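Only a portion of the chains appears, each positioned as in the full assembly.
First chain written, first letter: the chains are A and B, and each begins at residue 1.
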Amino acid sequence: MRHPTDTARRAVQQVTATARHSFGSLLRPRAVTPGMAPGTLRPRERPPEFPVRMQMVRYDPDHLVEAELHSVADLDKVPEEEMCWIDVVGHDVDLIATLGERLEVHPLALEDVVNVGQRPKVEDYDETLFIVLDLIQCRDPGPILVKEQISLVVQEGLLLSVRERPSDVFDPVRSRLRNGTGRRIRTCGADYLAYALIDTVVDHLFPVLDRVGERIETIETSLLEDPTKSDLDELHRLKRDLLLMRRSAWPLRDAVGGLLRGDHELIEDETRVFLRDVGDHIAHAIDVIETYREMASSLVDLYLSSVSNRMNEVMKVLTIIATIFIPLTFIAGLYGMNFEYMPELGIRWAYPALLVFMAALAGVMIWYFKRKEWM
Amino acid sequence: MRHPTDTARRAVQQVTATARHSFGSLLRPRAVTPGMAPGTLRPRERPPEFPVRMQMVRYDPDHLVEAELHSVADLDKVPEEEMCWIDVVGHDVDLIATLGERLEVHPLALEDVVNVGQRPKVEDYDETLFIVLDLIQCRDPGPILVKEQISLVVQEGLLLSVRERPSDVFDPVRSRLRNGTGRRIRTCGADYLAYALIDTVVDHLFPVLDRVGERIETIETSLLEDPTKSDLDELHRLKRDLLLMRRSAWPLRDAVGGLLRGDHELIEDETRVFLRDVGDHIAHAIDVIETYREMASSLVDLYLSSVSNRMNEVMKVLTIIATIFIPLTFIAGLYGMNFEYMPELGIRWAYPALLVFMAALAGVMIWYFKRKEWM
């Protein structure tokens, strides 16, 4: 027979092991080789599990062309008055390098595009605005948080977005572009498109937070009813998830705030109102994250005190039983002694009298425990 | 026979379940669909439980007209020198959309009016000032906190207020308007009316805080006398309530501060003094919230140490009883052995001597415990 909690432990352990594959790398810092020249593009160690894709959308208020690019060479004919959005999915150092050279992106920015795991930030390289975001999603089973770096390179009339994994994150924006003849997203420039992408990425925080909130409520109900060790492990994991989200959200807030306050010439006044709205969403997400962190801490306290309470209850039962029966057992043992001269043993009413005395003793003790409110 | 604490647990659980309906949504972030175009007004999932109402008050220092509006079309005849207050209760996306278009409100502001659950804030859209507030009230039984978003759209000569649920929150202001011929509320513009509404909403925090304070005091007395597990659960719920109020109060303070420091042309210098007073009330509320949070934490500590103390007391009783009787029982057991050659058994005075020895042993132990201050 295996102990039941062993199986539970093993399950927890397995989930944790699975989680570490994605998680570990989430919380660990980016890989760094000290002393490398800045702007060095380091190929990733593990080969990518999917082919690199490069999608282009070119549009002006009236027309829109979508195309799948196969090499950077296909790029060189964008007319002045059009907007061009290039969306690269996957990791190909050579492709990024060629693109970077073609678009005259600063080597430090290119390095940050390739060496994923950067802090969210906005950097201003004169003609180019370089934005790093964290896209956080919730994957089953687990649920496990998955983080992906999204890099945006914004230039006059051009936006380059680089993602780590194929997903449908940007599909709503693409469809708004397709169906939006004459709407703002088609008439505004690269700054508004960048805003739309940032907004989409930030909005992905909310379903994740909603799920975290659900888990917190489930744990809370469980704790108020019947606390188990697995609640605590779950709380520990929740706190780690919140820590991760927090580490993404705070720098992003600073970055968007900097974008708002700064005087980047790429950001039109019209777009500023929308960026303020995104900043507001991030502030809201941070509020929720911090509230959840406090609730998780409060739940840990609740758990610990529940365990204390239980132990207290167990101890009381033990003490009551022991305190009643140990003296009685002693008395019984006394008259179990084999001394030859024990006058009481010969008295006829001694045995019933002793029984009555024992019952009285037990009664007194029970009364005492009742008064102490232990029973 | 059911265990008594089971019933208590069940009751707690039920209250919690009820609370979650209102609470859960309070602490959870607003619902978001990533990738939606900004300014999209999303109809609410559940149909509203009451009809939408739109009340208009038009006044100048000498006249006041109140009217129930049935459609936005009824609006279009407000003369220049009058003030117009439109108070919408309930949630009707089409109504808000038409109103927004009619009053030329920015789509982002309209989105925030409809998608309730926003962070308290003040936003400046040139001619329009958009204000989001949280109205927090305390509902029996429970007591359970109920949060409601109140949106104010302030323009020259016009104030639009949108509330979630019908209530009498704004009735005192309405009655001050009616009876206030020649008073400040009738002579000042939309900014003073906005101040009056903000002030009313902020002042609703104080009765709630007063009730929280009462609960804290009750728990404190209970803890100093006789701590129970339900005190802890109540403390946990109090901390959550305070967390919620805090999340509303801090952003509001920043918002009102921004209103004061900013140079919104809608805000007259005369009104600024009053806004400073509101800011002062919020600061006071925050002070009280933070003080209560610290007191709640301190009470959790007090509870935990009371539990520790009790366990200690229980352990002492167990130890005293066990330590006195276990050796005595051993001695009795010794002379209960059936060895044929146990010379003591035949000695006449052995039994009384043993009794005396046992009493002496117990006495020594009691003396030891007294010295150790365990008794």
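One rule holds for everything that comes next: a contact is a pair of C-beta atoms (placed from the backbone, for glycine too) under 8 Å apart; a residue touches a chain by one contact, two chains touch by 3 or more.
The structure displayed is predicted, hence computed values, not measured ones.
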Oligomeric copy total, full assembly; chains in place: 2: 5
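Throughout what follows, only the chains that are shown with their structure count from here on.
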Size of the rotation, in steps of 5 degrees, that lays the CA trace of chain A over chain B: 70
Geometric centre distance via CA averages, chain B-chain A, whole Å: 26
List of chain B residues in touch with chain A within their complex: 9, 12-13, 16-17, 20, 24, 27-38, 106, 108, 118-119, 121, 123, 125, 226, 229, 232-233, 236, 239-240, 243-244, 247, 251, 300, 303-304, 307-308, 310-311, 314-315, 317-318, 321-322, 325-326, 328-329, 332-333, 335-338, 342, 344-346, 348, 350-351, 354
Sites on chain A touched by chain B in the complex: 169-173, 176, 180, 183, 185, 199-201, 203-204, 206-207, 209-210, 213-214, 217, 220-221, 224-226, 273-274, 276-277, 280-281, 283-285, 287-288, 291-292, 294-295, 298-299, 301-302, 304-306, 308-309, 311-312, 315-316, 318-319, 322-323, 326-327, 329-330, 333-334, 336-342, 373-374
